[in-house]
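Just dropping this structure here.
Heads up, one of the protein chains got dropped from this complex, but the rest are sitting where they should.
Letters A and B mark the chains in the order given here, with residues in each chain numbered from 1 onward.
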Amino acid sequence: MTVSNNGTLNSRVPDGNLQDKWDNHKNNLRLVNPANKRKFTVLVVGTGLAGASAAASLAELGYNVKAFTILDSPRRSHSIAAQGGINAAKNYPNDGDTIWRLFHDTIKGGDYRSREANVYRLAQVSNSIIDQCVAQGVPFAREYGGLLDNRSFGGAQVSRTFYARGQTGQQLLLGAYSAMMRQVATGKIQMFPRREMLDLVKVDGKAKGIVTRNLTTGEIERYAGDAVLLCTGGYGNVYYLSTMAKNCNATAIWRCYKRGAQFGNPSFTQIHPTCIPVSGKYQSKLTLMSESLRNDGRVWVPMKKGDNRPPNEIPEEDRDYYLERRYPSFGNLAPRDVSSRSAKYVCDEGRGVGKSGLAVYMDFADSIKRLGADVIRARYGNLFAMYEKITAENPYEVPMRIFPAVHFTMGGLWVDYNLSSNIPGLYVLGEANFADHGGNRLGASALMQGLADGYFVIPYTLSDYLAENLHSEKIGTDHEAFDKAEKETTDRISKLLNVKGKKTVLDFHRELGDLMWDNVGMSRNRENLESVIKKISELREEFWKDVNIPGENNTLNKYLEYALRVADYMELGELMARDALDREESCGGHFREEHQTEDGEAVRDDENFSNVSSWEYKGEDKEPEKHVEDLNFEFVTPTQRSYK
Amino acid sequence: MSKAATFLNSQVGRKIATGVTGLGLVLFIIVHLLGNLAYFAGPEAINTYSYTLHQLGPMLWIVRLGLLAFFVYHAWLGLSIWLERRRARPEKYEVYATRGGASRQSWSSNSMILTGILLLLFVITHLNTFAFYDFATITHGGVEMHDVHARLTEVFLHPLYTVYYVVIMVLLGMHLRHGVWSAFQSLGWMSRKTNPIIYSIAFVLALIIAIGFIGLPISIYFQLV
Partner (left out) sequence: MTIHLKIWRQKDSNTPGRLVDYTLDDVNPDMSFLEMLDWLNERLMNEGKEPVEFDHDCREGICGSCNLVLNGMAHGPYEATAVCQLHMRKYKDGDTIVVEPWRAKAFPMIKDLVVDRSAFDRIMAAGGYISVNTGAPADANAIPVDKYNADLAFDYAACIGCGACVAACPNSSASLFTGAKISQLAHLPQGNPERKRRVVRMVDQMAEEGFGDCSNYAECEAVCPAEISITSIAKMRREYFNALSEIE
């Protein structure tokens, strides 16, 4: 493995005071005049919060936008499933919130593995996001006086989370989607639904187009543009089971990686502690139960291994409220990464509950006794109903069973302060980039980042790049670079279809998922990581020899789409393991067993790892090259997190 | 004018027009029912009632033409909406069922087109039986007038016609059961709270109208009056 810092990673963070960086930067970014804007075409891949907000904003400015989604409508993008809320430093409750505090909570929550300047900008624009969404008609929760309501979330000491019942992501996405549809009506956005980006087209080192597969007809299509925006979300589905939607995938970012875009911190994965546990092999995805439940639920497992009594028959003295025991000051409200890991430990000890032994109890009996069932119903009624729908158990009477599940990926394509990847013209927004959450994301921050990138960052930074390229030659789809990319894509598809093996794509994905979950999941160690890298590469070889893909290319064929995605997961999974192996420290969601205190707490290594690992593809069968971007903390001092 | 045409041709406009004409016809039906009830007060009452109506002269004709227009328009809207529905789903479900719950699909709503067509045919025969009938005359209080009472008695002593009439009035009740509620919904006079109330009122109203109309022939046939 080669490690270099050869100057390819210029974060382009502007100079000056943290508070002034973004304003100064905006003052210096070049502009494109209105008459010239219509000469540019921007390709936006993915139409979740980041993509829809970017597409709408750019079209409003006058650029020609072509927007692509793998789904049948932009409104179905997985941002829609976010429940909790969106943070902003409005300080409406007058509880002392400031932009600085939101910045500081976010960077601390990320365990000091994100860029100060980016995170500060995120906090700065957070307020504009709320203004924008309200103006679009997003029905945020309000108080009787008609003003916006806030709630506390994710361990912050202030109430800064705006929410729309338990469907905040849905309402924000529909807001961005409606802004986008308005531009579709004006003709400034051309929508391409049921299209999957399968390659990036580069000309003279710059991103100049994409190759997509029309998922209805199988046709390989070419689209040329002056810039490409990847807004394709996270890659949690590498683990097979996650809270991600079934169609979320890594193919677009992975294809760009293989065209030279660097991948930042691929091993940084968030595992959410409160999901409904797996019930069998047939399970296709996991469902999140909002973190807010931990305000009133007590988490426990039986004291003794193999205690199979029903939970209500286990007396108090035979229960282990392990979060309260290990973290007396935070108790059941310990942060996501810590809670998840603790659940894993007790299950590893054989004290897990339920049929699979991979679950812990979250018990509301005490709260119901203290507050009454009606209060609990008012707070969590919809969540309890959802739980009952899925498990057929009544959480008012029986403790919920929960288990951690993959939820978010902090890693993603490396971007600079302008959200540009190291390939000029290729921008990466939202969860697809690595930028703002460091080693661990705080609750209600994903929605904030997606919309910040799309509404308030990219419209400024993109113009800088386009202004520079005003006079560069327009590339048509007949350019040889398109020929080449299309041919490679077509070959890849035929190769896959011609394997005609015995195992289904699902078989392979499940196997990969098990490998990833067991070895690159909540707890990682050198030995396992080294062996899993080998195992994944063996599995990949087997995949290309023995996968069975039904049907043909020229019709809707979801298992072919799926196979193409799993093929990419096989490679990405390996990179994640490599990154996890390389990062010899524990930070945020990345926990290396070699780096812990005596009582099992994470130990960060700021001396050697206060940096971003950014991986560059070097070719088939070659090890990727790691580049390092040092994180310089000028304004905050990293401290060790403690929740004891 | 083209503005009105656009409005009336829109999906919402068509529904509003159906509702307005429908409610208009319901008003007529109620007045008609009240008129019928005069039969129970004896020959003089109902004959005088009929006579008074005829004295309206041109006004009566305006009302009649208005009613005809409402009726034809209502029927045409119903037919065209029904035809549209066949076009909007060219391939039918192999199995189709209602979910129940909030659904207003019922024997009443599902047979609107059928009950509507039968009512249309009935009205034609009904006009022939009564409105265009060459009545005998009778003198009440020195005024010569149509003996509507005698005609009614004659008609409803006939078993077949009575059965036919009763069946049609049951169909009318069915039509109104969905129709009255539906008109309010079509006109936008509906909120979550009033929805179940209006639905219940529609049921009661349909029932009263049907029973009211059925009461007369039954009473005559069984010689209860």
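Definition applied: a contact is a pair of C-beta atoms (placed from the backbone, for glycine too) under 8 Å apart; a residue touches a chain by one contact, two chains touch by 3 or more.
From a predicted model like this one, the values you see are computed outputs, not experimental measurements.
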*Which displayed chains does the hidden chain touch?*
A, B
*Identify the residue among A:D20, A:D72 or A:E527 that touches the chain left out of the display.*
A:D72
*Which one touches the absent chain: A:L29, A:M181, A:V203 or A:L333?*
A:M181
*Would you indicate which residue among B:T21, B:N47 or B:S186 is in contact with the undisplayed chain?*
B:S186
_Options A:A89, A:L102 or A:M191, residue touching the unrepresented chain_ = A:M191
*Where the unshown chain meets subunit B, residue by residue*: 2-3, 6-7, 10-16, 81, 84-85, 87-105, 109-110, 112, 178, 181-182, 185-192, 195
_Absent chain, residues of subunit A that touch it_ = 53, 56-57, 60, 71-78, 80-81, 90, 92, 128, 130-148, 164-165, 167, 170-171, 174, 177-179, 181-182, 184-185, 191, 193, 216, 245-247, 279-280, 282-285, 287, 389-392, 455-456, 459, 504, 506, 548, 550-551, 555-559
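Note that in this section only the chains that are shown with their structure count from here on.
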*asked:* Using Cα averages as centroids, what's the distance between subunit A and subunit B in whole Å?
replied: 62
